[in-house]
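Have a look at the structure below, then the notes.
With one protein chain held back, the other chains of the complex are shown just where they sit.
By written order: A and B. Residues from 1 in each chain.
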Amino acid sequence: MSDAIVEYRGISKFFAGIRALENVDFACSPGSIHAILGENGAGKSTLIKIMSGVLQPDAGEIRLEGKPVTFPTPDAANRAGIVCMFQELSLIPDLSVADNICISDPPRRFGLIDGRAQVARAEELLARVRCEDVDPRSLVRELSLSRRQMVEIAKALGRKPKVLILDEATSALTSRDVQTVYDLLAELKAEGVASLFISHRMHEVDALCDTLSVFRNGQHIETFSKGEKSEREIVHLMIGRDVEAQFPPKPPLTSADERGTPLLKVQGLKWENKLNGVDLSVCRGEIVGLGGLDGQGQKELLLALFGALRDVDGDVTIGERKGIPSSPAGAKSATTRMALVPEDRKTEGLMLGMPISDNLLAASYGKISRGPFIDPALARHAVEDGLRKLQIKIGSADDPVMTLSGGNQQKVVIAKWLMIDPDIILLNDPTRGIDVGTKQEIYRLMRALANEGKAILFYSSDYAELIGCCDRVSVLYDGRVVSEQEGDAITEESLVAASLNIDVEAA
Amino acid sequence: MRISISAENRPIVIASLFIVVILLAGTVYTLSTTGTAPLLSPRYLLQLLQTGSFLGICAAGMMMVILLGHIDLSIPWTLTAAAMTATAIGGDMALPMALAVGLAVGLLNGFGVAYLRIPSMIFTLGVDTVLRGLMVAQTGGFAPQDSATPLMLFLAKDRLLGIPVAIFVWAAVSAVVALILTRTGFGRSIYATGSREGAAYLSGIRTRFVIVGAFVMSGLCASLAGVLLTGYSAKAYQGMGNAFLLPAIAAVVLGGTHILGGRGRYSGTLVGVILIVLLNSVLSIMQMPEAGRQIIYGAVIIGMLLVYGRNQRVTS
Partner (left out) sequence: MHAVNWKRWLLQNVGFASALLLLTVLYISYNILHPRGFSSAVAVQNANETAAIAFVAMAQTLPVLLGGLDLSVGAVMTLTSCIASHLVNGSPAEILFGMVLTLLSGTAFGLMNGLIVVYGRIQPIIATLATGAIAIGLALLVRPKPGGDVDGDLNWALTNSVFDFAETYGLADGGNAWWLRPIANIPVPVILVALIAILVWVPFRRSVTGRTVYAIGSAEGPAFMSGLPIHRAKIAAFTIGGFFAACGGLYLAIQTSSGNADIQQAGAYTLNSIAAVVLGGTSLLGGIGSAIGSIVGAMILRVISFYFRILDIDPLLQPLIEGVVLLVAVSFGAFRTLRVKNKLDLFR
């Protein structure tokens, strides 16, 4: 591939002796949209970090337009035209949008930053990503997550990339913005920019990319053009084995009478302008899905039920008790115990620097104590039990939890909650950014827990999961439930229609 | 596993080695000047621990707060206020009232930090100023006439089985703190909260309660140290706590506790206290002027931390 913009040869990277990438050859050509696929831990993020100068390879060489180069810092990579949009946003919350967009090379007069020119440049770039509604003078922390992601894209564009890396860049976008990004990538392709696209969403990859590369276990397995392989073959390449049925079988559909009294009953739940009267119910043995576009109040609903929001209005009945718990501590220790697997496992689910064992025990100190003191034998037993139940693969329970892969980290969060034997489990997109294998384990676990008689409320941004896992789905739109669907009536079409608040039959 | 454990213990090992180095260096000095080796006599070492117990008790409380990623700057005047209250009240109620002062200050600090969410750095500073103001207003700026009660004198000065009682008090405080940190849900919750408060809260840990609890411990420790110090010097006086704040922070950090919270062992704090007390003592034997003491003191902290930091992975 002599026409490649940038070429990587024999790249290897080790962390404390553990292979992250080994002898990887990789190239991207101008005017292409190139998907990188692989499970978590396959080496995608290490590759991206090496490409963008965040990490240095232990071996191998990088050639930019044929000439060997090194990128000791992100800045050096940026100057060479390799620009990366990271999954964890790289925006600075307390600076203005304009400051952020121009951050690496602001327009200057007499050596000082020219605020006016900066705003003009920001306006121009924001217009290009169709975000004219964003004021360049407002602070980034005032923006919603989806707006921030668009600002991030504008910032990347402002660096005039030759290679643009998008790492899960569309995860928080609204559908309109996703379309904008698609159009933009097409434009860039016509201009000869090479885009690298990392996503766990197959349909996005399908819609956008012309070339696909699959990584597995730190190695580059294969690169091929779109359409050469079926989805099944691609998944096979990614996990190195055949996938069985993705979702565990559901029990037969039951009527409302057969289900009995709901364990969790919510009526007219209101909070700020995010929840505008939510009605739903979950019974024992049921998995109820929360559908809808991102940001329609699903996250707030789960937090409200778990006692993490103030001034929530509405009638909630949990088990025998009326009312919302006053705090997560109250929610987990009531007669009907609740658990929440939060949205962001890195900041809300885990104490990353602490040992795995402490993370597992964080919700259940009461259970493993005799009197005021923790019983070491009980604690050890509980940790072993949790690790075994979820088949968490670790070196030692004393290792910091941040040494685990994303999938195993999420399993630790779930295992932590299973230790208190909760009656109601609230799940906020538990499979986001997790590899296919672990996803399936989580699906099976959910069903097994439901069969044990637990009530599960499950929000997912992936329609396939809702269809495959849930007995019923409540679709939220603008803080209200606009549609309830059951059994076979849950289809992609009906979910999409409901999430846009359109009535399919009427249309 | 080995790596993480040794990373935790590394500062403790290094600090312990450094204690030996100071002892040897001091002994070489005394041998060369006077031909004696007082530093190695059990009597001297016990006396050293006795004077170190005040700092040690302050540092034990401070450590719990630092593990949360907070800091307690109100220690100097909590200590002084408790001491002055004890001497003013006198009699059997002296000790309980002093501890009550510590408890009240701890509750106030905890309330400001946990409920009002004012940064501990500034809130405890304000509380310290208020306490100073209260003491100045109460005593009229003069040293109070009242002196230590017999119980305070006993705790600070007497000996049991040839060992100063103050050391027993310090040992008891240490045992309690170590037990709390390693073996109770409250202790583990301190680590969890200091590591990532949001995640701890969503795990159903009552983080505000944990924060208040740690500040209360710190207040209690400071007031106990105040009582002992009063007994030791036979009276309470203005500014008696000033010399304890920075050494307490330094001792905790030299013992390997991370200043941003979440990591650290109590044994490290013990070693840190001994190191600082010993260093001070050797410098006085050498009749080092104040200027030299300050410089050496600062250089030791920087030097030790540089040694701890070597070979550590950068976490971004």
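Note that contacts are C-beta pairs under 8 Å (C-beta built on N, C-alpha and C of every residue); 3 or more make two chains touch, one makes a residue touch a chain.
All of these numbers come straight from a predicted model, not from anything done at the bench.
Looking at A:Ile103, A:Ala117, A:Met402 or A:Val436, the residue that reaches the missing chain in the full complex is A:Ile103. Among B:Ile14, B:Leu46, B:Ile118 or B:Leu179, the one in contact with the hidden chain is B:Ile118.
Contact between chain B and the absent chain runs through residues 71, 73, 112, 116-119, 121-123, 125-134, 136-137, 140-141, 197-198, 201-202, 242, 246, 249-250, 253, 259-260, 289-299, 301-302, 305-306, 309, 312, 314, 316. In the full complex, chain A contacts the hidden chain through residues 52-54, 73-78, 84, 86, 88-95, 99, 103-104, 106, 111-113, 115, 137-139, 155, 271-272, 300, 303, 308-311, 327, 348.
Everything below uses one rule, namely that only the chains that are shown with their structure count from here on.
Computed centre separation for the pair chain A/chain B is 44 angstrom, with centres defined by C-alpha atoms.
The part of chain B that touches chain A in the complex is made up of residues 1, 3-5, 179, 183-185, 188-189, 191-192, 195-196, 198-206, 262-263, 316.
On chain A, the positions that touch chain B within their shared complex are 16, 54, 306, 308, 327-329, 331-333, 340, 342, 347-355, 358, 361-363, 365-366, 369, 372-374, 376, 395-396, 398-400, 416, 420.
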